[in-house]
Every structure is written in C-alpha cells, then in structure tokens.
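With one protein chain withheld, the remaining protein chains of the complex are depicted in position.
Presenting chain A:
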Amino acid sequence: MEFADEAPKLLMLLYGLIAFAVVVGGLLVLLDVVPNWFARRREAALVAASAEGSAVAAGPRPRRRSVVNRPEGVLALFFLLPTLLLLAIGLVVPAVRTTVLSFMDGGSDNWVGLANYKWMFAQDEILGILTNTLIWVVLVPLVATTIGLVYAVLVDRARFESAAKALIFMPMAISFVGASIIWKFVYAYRSGEYDQIGLLNQVWVMVGGEPQQWLNNPPLNTLLLIVIMIWIQAGFAMVVLSAAIKAIPNDVVEAARLDGVNPWQMFWQITLPSIRPALIVVVVTVSIATLKVFDIVRTTTNGNFDTGVIANEMYNQAFRFGQTGQGSALAVFLFVLVIPIVIYQVRSLRKQREV
C-alpha cells in the first residue's frame, strides 16, 4: 500500500465530511432564520393592522389560531426539502424513466412496444431464470422463518439464550459476498483421488459418495445457493420472532398451562396466533430481500450453470451487455412482483394510523 495512492481518497473523505457539515449546518441555520423572518413579517402586519385598526376600531379581531395548530407548510417544506429532492432525483424519476426505457430498444433510441416483455417470456433461458427466482422466493422465506421460529422457541428462557441467539444472528453482519465465499469453501471440490478440502464433499465421501462439483450441477446448485440465503436470513427471523414471543402476556400462557395444554398445543394455539403480526413482517421482509438477491449468485456462479435469478440477469443485461431495454423490463417485472406487497403494507399502515 502506497500512501500516495491513498491520500486522494482520504482527501475526498475530508471533502465529504466538510460538505456534510456545511449542508446540515447551513440547513439548521436556515431553519432558524426562516421562522424569525416570518415572525417579523407577522409583527409588521399586526402593527400595520393596529395602525389602521384605530380607524376601524370595532372591526372583527384578527382570527388567531392556537399556537399548536397553525399550519406550518413553508417551514415544513424546509425540513422535508433535502429528503424529497433526493427521493425525487434518486428514486421516483429514475423509476418512471426505467418504466419508459423498458418499452425501448437496447440503445434507448427506438420504441419497441412490448418486445422486451415478449423476449422475457419467450426465451427458455429467461424462463429458467424466472423459475429459479420463484424457487428462491418460495423456499427462502419458508425455511428461514421456520428455522428462526423453531430456534426462537427452543432457546426461549434457556440458560445461554443470548449467546445462543448471537451465534445464529451473526451471519446478518456478514456481507452476502463474504457469506458466498464462506459457503463456496464448504462446497469446494477436488477430484476423488485427493483429500477433500470442502466440508460438504468430505461428509459426502465419508458416507460413501463420489466427490461432486456441487455448484455446477443444476438443479441442485440453485438449492445450495438458497442455503446461503437461508443461513443469512434465519437470524433475522429468529430475533424478530423471539421478541414477539417474549411479548406474549404471561397470564395468557399461565392460563393455558392451567388448562393443561401440552407444549405442542401451546405452540399452535397460543404462541403462533399471538405472534402472527411479527410472522407476517418477517415473511414479507425476507421475501422482498430474496426477490432482489444478486450478490450471492454473482459471487458464486455468476448465473452460470442455470443458477441465474432476475436481479442478476437485470444487471447483466443492463450493465454488461448494454441491453438497457431488456434490463429495464426485468427491473419493471421485479417491481410488478412487489406491488401487491406495497399495497398490502400501505393499507395496513393506514389502518394502523386511523386507530
């Protein structure tokens, strides 16, 4: 490492931090100035009004709203401005633009109508990718949530609960790239005459199998990649569900116990219904994360050997093959898949806020 190579980077970091201080500091100062300016203007108006008021002495008193309920649109705009501006530039406008691009050709020069969508559903390769994505989205939330739930129930109030939870939760801190390398090492292959270095092949050989190139054989390889995602997400499910289990009121549990339910009934009739909202949150969150899985596939197989998924193919089409139209169509398809979730979430949010 040469320091000369690193200096410009650190300089950029310094610029970034200065920019942060200037922008945020400036915003706070501005926010201080704006209300004062308004206050002064209001005062001036009042003075003017009272000057006239002496002439029209018995006029209606100026309508005064309570301090708390006065509308504060202009000031609020300043609070919201950076966020709304960045969301518009960074998400909303680009999302609309991507939708438009999905009806154009690779170079975004000509309109092609629905050709990109037809391409998506006509190519065997892309259909395979859609099928893979479906398998991911079904298996990962199902298995990760189940394992997380079972583990949360098993270690609940056990002696080493927090340590036991930390072990399962740890993969959440590891990048998908790091996790992929960890598991690639587990799946490593050497031909039969040598010692194995991958754990899976070692176990496989010990039970009498021939060493396999696990990641090269569809459809098993997709399942092995799914294992990586489950490994990462189970911890998340476990933490959220564990908190929900702990929030079940004690008297409910005690009452059930007095009624003599066995652990099995307890789980199905008390625990599961009580944690339903948390369960939904977990399944939705994990499903969305899985739908967009990219890093794992790219790091392990790069989508070869029939392991591609939508997010990975979208990257390849748009950024490697220069097929902007096809890439955009895949992105839009991904978006269409999450629309039901968006609607569901917004509806439950509105219900929550009305209460």
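Points to keep in mind about this one:
Definition applied: contacts are C-beta pairs under 8 Å (C-beta built on N, C-alpha and C of every residue); 3 or more make two chains touch, one makes a residue touch a chain; residues count from 1.
As a working rule, contacts and distances are computed from a predicted model.
Among the names given as "assimilatory sulfite reductase (NADPH)", "Membrane protein", "FAD-linked oxidase C-terminal domain-containing protein" or "Sugar ABC transporter permease", UniProt records the absent chain under the name "Sugar ABC transporter permease". From the options A:A49, A:L75, A:L114 or A:L127, the residue with contact to the chain not on display is A:L75.
Per the touch definition above, the residue from A:P35, A:G192, A:G209 or A:P273 contacting the chain not shown is A:P35. Contact with the undisplayed chain is limited, among A:L27, A:A115, A:I135 or A:L223, to A:L27.
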